[in-house]
Every structure is written in C-alpha cells, then in structure tokens.
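I'd like to ask some things about the structure below.
Removed from the display is one protein chain of the complex; every other protein chain stays in position.
And then subunit A:
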Amino acid sequence: MLEIRIRHVDQAFSIPQGRWVVFEDLNLEIPPGSFTVIVGPSGCGKSTLLRIVAGLLRPTAGEVYLGSLSPEEARAARWIGWMGQGPALLPWRTVEGNIRLALEVNRRPLQPALSIGELIELVGLRGFERAYPRMLSGGMQQRVALARTLAPGPRVWLMDEPFAALDALTREQLLEEVERLWQRFHATVLWVTHDLHEAARLADEVIVLSGRPAHVRARFSIPDPRPRRDERRIGEWVQTIRQALAGGDR
C-alpha cells in the first residue's frame, strides 16, 4: 500500500491576462490504502491535482511522491490506475480487447493482477467479452473502463469523477462495486467528485479544497463502517461537508 505525499506544490498557467494560479504551497498526505475523496468548488483544481499526482502534469514547484517514487517513476512501474470522466474506450476493440490494452502498452506486457475473464466477471460483464463499446450502455462502458483500470493491478487509483455522467441508479450500483473492489485490492484511492453524497458514502477521508488558489479548507475522517447504508448518517456527513465548502477554513 502506498502513501501519497504532496509537498509545497505550486501550479500556475500562463494565460493572455497573466498568471492563472491554481495551487500555492499545497501540502497533502494521503494515508496508504485509504479511500480519499477530494471535493471543492468548480475550477478549483481538483482534476489538475489528480493530473499532477499521475505525472501527467509537472507542477510549477514542489514535489509529489507515491511511496518512494516520483509520479513519472510510478507511472513507468504501472502503479497508477487512471479513470477519467468518460470511459475512453476504443470503439474498434471489443470489451476484452479494451481491457487487454492496459496490459499491452508500456513497452513490455504485464501479467495481469487477475485474468481478463476474472476482471470481466468482477465488473458483472460476463457474456459481453466480444461486444463492442457502441453496443453497450453508458453504465456498462464505465464497467469496462473500471476493469481496464484494475487490469495492471495498480497500487494507486486516481479517479476523476468517473461516474458523473451516469444516471443515479447506475451510479449507485457502480459505487457499490468500486467499494467492493477497493476492499479486495487494498489500493490507495484518490477520488474527485462534485457529489457530496458520493463523498460521504465512499470516503475514509474527505478533503475540501477552497477556491483558487486552492488550499485545504477542511479535512474529515469518516470512521463509519462499510458498506454505508444509513442514509440519515450519510446525510449528516453531507451536511458537514457542505458547511465546510460554504464556510470558512477548518
């Protein structure tokens, strides 16, 4: 299990009007094996933070470590599982082919953590191995994307609002599956969302970011047992997070 350390990170972009500062001296420690959810106002830099941790964006200043490795080294070691807002499936590959793709790149083939068949079974797509993405619903496509994320056995899951575009019922089913899979794989999860209910439902830790330049406005541990089905209790946490988002620093 890997710890994620973000130290003194600055991130700014040059725009015609000057400098667009996203982070200034951002510091975070994500405990190993934890499910950490990041919430914050739109445009505060949640996705940018995920990209920095994934090594897809080099910060203007500061350091990020995944265990003892830099993000680039972690990427090369295939420790990082990335899932964005859309499924990003290749339409010319079958379900099986899309999942296998995660093992075919990075210059050397990987031995999967589980067989492709087991992964397909885990995400509830048995029988659809040879189906093409356009034949699947949005929810099923996201299941394929989830199986593909898990295929190389990543030690860190970086999830950028992966189910934001899905209907409430499908999202609910997928959240249950993610929770189940996370408990099985013991990965460190960094999950970005706008959905406070999702945050209260999934998180060990909730990190509330402020508006730009973003800093940590509040941080909560949610010690409630899993799976969390007590809607009243989840509602209380939602309220707490909402207050942190709306109010001052904590």
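As a working rule, contacts are C-beta pairs under 8 Å (C-beta built on N, C-alpha and C of every residue); 3 or more make two chains touch, one makes a residue touch a chain; residues count from 1.
FYI, contacts and distances are computed from a predicted model.
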* Identity of the absent chain, which is to be given by its UniProt protein name, from "Y-family DNA polymerase", "propanoyl-CoA C-acyltransferase", "Riboflavin transport system permease protein RibX" or "PqqA peptide cyclase" -> "Riboflavin transport system permease protein RibX"
* Decide which residue listed in A:L66, A:I80 or A:V189 touches the omitted chain of the complex. => A:I80
* Structure fact -> Out of A:L122, A:M140 or A:A199, the sole contact with the unshown chain comes from A:M140
* In the whole complex, what residues of subunit A lie against the chain that is missing from view? -> 54-56, 75-76, 78, 80, 82, 84-86, 88-92, 101-102, 104-107, 127-132, 134-137, 140, 152, 158
